[in-house]
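Structure incoming, see below.
Removed from the display is one protein chain of the complex; every other protein chain stays in position.
In this document, chain identifiers A and B correspond to the written order of the chains, with residue numbering beginning at 1 in each.
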Amino acid sequence: MKRFAVGVLLVFLLCFGFVALGNTQETKIKAGFIYVGPIGDFGWSYAHDQARRIVDDTYPWLETVYVEAVPEGEVEGVIDRLINQEGVDIVVTTSFGFMDGTFSAAQRYPDKIFFHCSGFKRAPNMATYMADFHQVYYLNGVIAGALTKTGKLGYVGAFPIPELKRHINAFALGARRVNPNAEVLVRWLQTSWYDPAGAKEAAESLIAEGVDVLAFTEDSPTVVQVAAEHGLPSFGHYSPMYKFAPNFVASGQLVHWEAIYFDFFAKVYAGLYTPKNLGNVDYWWLLREGAVELGADFGMPINPVFEDQLKSTIVNDPVYGEISVYDLVFALLKAMADPEYAFSPFTGPIRDRKGNLRVPEGVRLTMDELITMEWAAEGIVGAWPGEPE
Amino acid sequence: MRLRFQVTRRLEPSASMVFFVSVLSLLLAFLVSGLLFAFLGISPLEAYRVFWRGAFGSLYALSETVKRMIPLAIIGAGLAVSFQASVWNIGAEGQMLIGAIVGTWVALFSPLPPSLLLPAMFILGFLGGALWGAFAAWCRNRLAINEIITTLMLNYVAANLVLYLILGPWKGKTVRGFAYTDPFPQEVWLATIGTTRVPLMTFLFAFLAALFCYFLLTKTTFGFELRVVGRGEKAAHLAGIPAQRVVALVLFLSGGLAGIAGVGEVSGIHHMLRHPAHISLGYGFTAIIVAWIARANPLGVLASAFLFGALMSGQDALKVAFGIPFQVMYILNGLVLFFLIASEQLLYYRVTLRVAPWGEKEDECDRVLD
Partner (left out) sequence: MSAIGFWISGVVGRTLAYSVPLLLSTLGEIYAERSGILNLGVEGLMSLGAFSAFAVTFFSGNPWLGVAVSGVVAGCASLVHAFFSVTLRTNQVVSGLALGMLGMGVSGVLGRDFEGKVLATTLPVFRLPFLSALPGFEKHNVFVYVSLGLAVILWFVLFHTRWGIVIRSVGENPAACDAMGVNVTLVRYACVFFGGVLAGLSGGYLSLGYRPSWSYGMTAGVGWLAIALTIFAFWNPFWGMVGAYLFGILYHFSFRFQAQVSPELLNTLPYLFPLVALSFVSRLAARRKVGPPASLGVPYQRGSS
């Protein structure tokens, strides 16, 4: 509902803007989307494609095409074809690995606009964007900390890069807020983002170690299914995974790339964003902007099956006092979605698992520190390649 | 008097026959693919047009074709030599990756002066891939382990080695923690031909490699020896040829060429080390098909590598133009292969109709050598 409202608002704004600015743009804008994986993966590329469809359907002046399963080294060739063969005006590249290719293409086509996801290189005609889950993971952690009976939470991660480390840390921090002795056991796949057999065996090995709540980053609902087979709660990732185990998906992280796409494309169409002024355009969108959502499914922040348990679990919270975990989740959600960003999961003091103080008291991590995070929070157990001393 | 079909076998089809039949089979494959496109709701003619334009229709398209042809030709030439010795090197993927690793080390971590970096990358990359292949030879010679399994398993080891390096000690300082190395210094970025993305050095090297391998196979004693080994170690033994040494050298060569292809990819295309699947792109396996289709003739490899480069390039254009499922490419490739090998039979057998007298016996095996 929310994203539709945003879309309608923007369309309305657009018509007004069109008239007001005496717009001389073409009547149609064509955008080409490049995905690193297949859109059927029900993970990263799938979510981008869903967002593309929503935006394409909503904006009558927008036409989109997409290319899936593009290896990182091939992106420049695909960009060339999109521009020369399909005549696109905007190229959207949805993987970090496309960064250098997008950047060099941006130099070669100074009149075209480039929109790169999860990277850090920008140019007058190249902007960047990202929707991050760390806030949602924090809330997932709070829920997990309350649901676990063994005190062991499990996380199956694909590759030990800062994005995942940030998410696992947020998960651990949230869990330990309500359950100070909770541990997060981590298993890495390190084969590819899509590895259902690995995800299954990793999840099974975690469960064999006594884990009773699972979260993950991998492009399939395997972990959810494995957890459900054992009767354990889990958190869906990226796409609504409630349907795979309606009685066991407690919550999850959901993404709304379309929130970002609505904004960006509208601004391009209205002439606010041109191939000359994108050098500082960097979307780092979170709960506040509606780019991510807490939930097992859209509109379901907490699975009703777990409501009673969470409502009856009372904790003594340093900020909110005596409060049920259920209310705590929503209070924190409100605080993080607040336009003034009233609360950040990474507010100090925070020590890493080796005892070093990573975030001083009263300090919040900056965006830069968030996106280059390599350390592991307290309570995390397992291999952590690249852990700093 | 009655009519009879007589099947006669040709010893060696002429080059023009090969060409003619190959083209015919490709056309047939495309005809059938047209049905596939129609099934997907795309006009076959439109699809052909886009494909042709995407593979050959412009200088740009040709450059994309050639860009893919290069690693296929380099690896394929080595594999052609290997297959003629009946040494089944399935490890080109891993050998490529080792070459890429060695090349990365030279580019980023070696103490050499900038002017020596590029030659060192190629020479050491060759050695890296060569030793990776030679290890399989050692396993075969000393431990009697079939090289298929050794080379195949070593692929996985090489891929994991790349992952270990990019996630650990070689993770770049400028890549914000993602799994890549730092970009290579500009000195080792291969110069490209004009405005295309075809690296000049490896382009020339592809032809050199093919010529060298052809020369090696047909004009040297070693080539003769390895072809005898290809018939069986017993035959080699009878001829007094040291089969084990031949096997080792063959794996050394084909592994080294794959290594060079790997260096070419990281210094010409990626300019860094990244996830192994994105570097090798299945070239090591496609090159096996390339070599087979060329009947293990290194010069023929140039043609079949070009064919596959065109297939990949044209399919890219199709992907962009129609948004068809990317798995369609596999169907297309499979069809092309089936038609190519089916047509091979046409090359080797000639069916004639002749008038035969009544008394002539019916013979199941009517083999008359030309």
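Methods note: a residue touches a chain if its C-beta (ideal position, glycine included) is under 8 Å from a C-beta of that chain, and two chains touch if they have at least 3 such contacts.
Since the structure is predicted, the reported quantities are computational estimates derived from the model, not experimental observations.
Engineer: Of A:Ile29, A:Ala131, A:Val184 or A:Ala202, which residue touches the hidden chain?
Structural biologist: A:Ala202
Engineer: Quick one: which of B:Leu127, B:Ile293, B:Leu307 or B:Val320 touches the chain that's been left out?
Structural biologist: Checking each option in B:Leu127, B:Ile293, B:Leu307 or B:Val320, the one touching the absent chain turns out to be B:Ile293.
Engineer: With the full complex in mind, choose from B:Ser110, B:Asn160, B:Thr192 or B:Gln244 the residue touching the hidden chain.
Structural biologist: Selected residue, touching the omitted chain: B:Asn160.
Engineer: Going by the contact rule already stated, which one of B:Phe56, B:Trp189, B:Phe207 or B:Phe338 would touch the omitted chain in the full complex?
Structural biologist: B:Phe338
Engineer: By the contact definition given up top, give the residues of chain B that touch the hidden chain.
Structural biologist: These residues of chain B touch the chain that is not shown: 40, 139, 143-146, 148-150, 152-153, 156-157, 160-161, 163-164, 167-168, 288-289, 292-293, 325-335, 337-338, 340-342, 344-345, 364-365, 367.
Engineer: Against the chain that's been left off, what residues of chain A make contact? List them.
Structural biologist: Touch with the absent chain occurs at residues 38, 40-42, 46, 186-188, 190-191, 194-198, 200-202, 204-206, 208-209, 220-222, 225, 239, 243-244, 381-383, 385.
We adopt the following convention: only the chains that are shown with their structure count from here on.
Engineer: Any idea which chain A residues touch chain B in the complex?
Structural biologist: Where chain A meets chain B, its residues are 32, 38, 65-69, 71-74, 76-78, 80-82, 84-86, 96-97, 100, 120, 159-162, 165, 190, 192, 371-374, 385-386.
Engineer: So in the complex, which bits of chain B are touching chain A?
Structural biologist: So the residues of chain B in touch with chain A come to 54, 60, 64, 67, 160, 163, 167-168, 171, 176-180, 183, 197, 265, 269-272, 274-275, 277-279, 281, 316-317, 319-321, 323, 325-326.
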